[in-house]
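Every protein chain of the complex appears in place save one, which is left out.
After this line comes chain A, so read on.
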Amino acid sequence: MNTFLLEIVTPDHSAYSNEVNGVSVRGIEGELGILPGHIPFITPLQVAPVRIKIGNEYTSIAVSGGFVEVRKDKVVILAESAELETDIDIERAIAAKERAERRIVAVKSNQADIDFKRAELSLKKAMNRIDVHSKK
């Protein structure tokens, strides 16, 4: 079967590097499946799980603050954080989700406020982690 090299790199370490059959990401404009032979392409990513297909196996990685670069020979995802299912601290994620929800309620009166955006972002990140973890 056709494969390509997928690399996921964060400022702290190289999170993932493997030959894969396909990868599915959620870009700014929407869900996007990348198979071998895709044209060179760059798009920023939303905070969402990246789904990787190897053979008939699927793996998920929680990615936030990143973008994907498709090249002829490989696909690179650069992200501020990327966590495999096994690396996720589910209790911490749940706690973060509750904290973010409380903060959103607290600042709801003023939606343009930067605090609201921050709370919303951390809620997204927490839910992303929980999402990836529950797929295990």
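Before moving on, here are some points about what is shown:
The rule is short, and it goes like this: a contact is a pair of C-beta atoms (placed from the backbone, for glycine too) under 8 Å apart; a residue touches a chain by one contact, two chains touch by 3 or more; residues count from 1.
Everything below uses one rule, namely that contacts and distances are computed from a predicted model.
For the chain that is left out, the UniProt protein name among "Xanthine dehydrogenase family protein subunit M", "ATP synthase gamma chain", "Sulfite reductase (NADPH) flavoprotein alpha-component" or "Putative FAD-linked oxidoreductase" is "ATP synthase gamma chain". Contact with the undisplayed chain is limited, among A:V76, A:I94 or A:I130, to A:V76.
Contact with the omitted chain, checked across A:L5, A:I42 or A:V105, is made by A:I42.
Against the chain not displayed here, chain A makes contact via residues 9-14, 27-29, 39-44, 65, 67, 69, 76, 78, 80-81.
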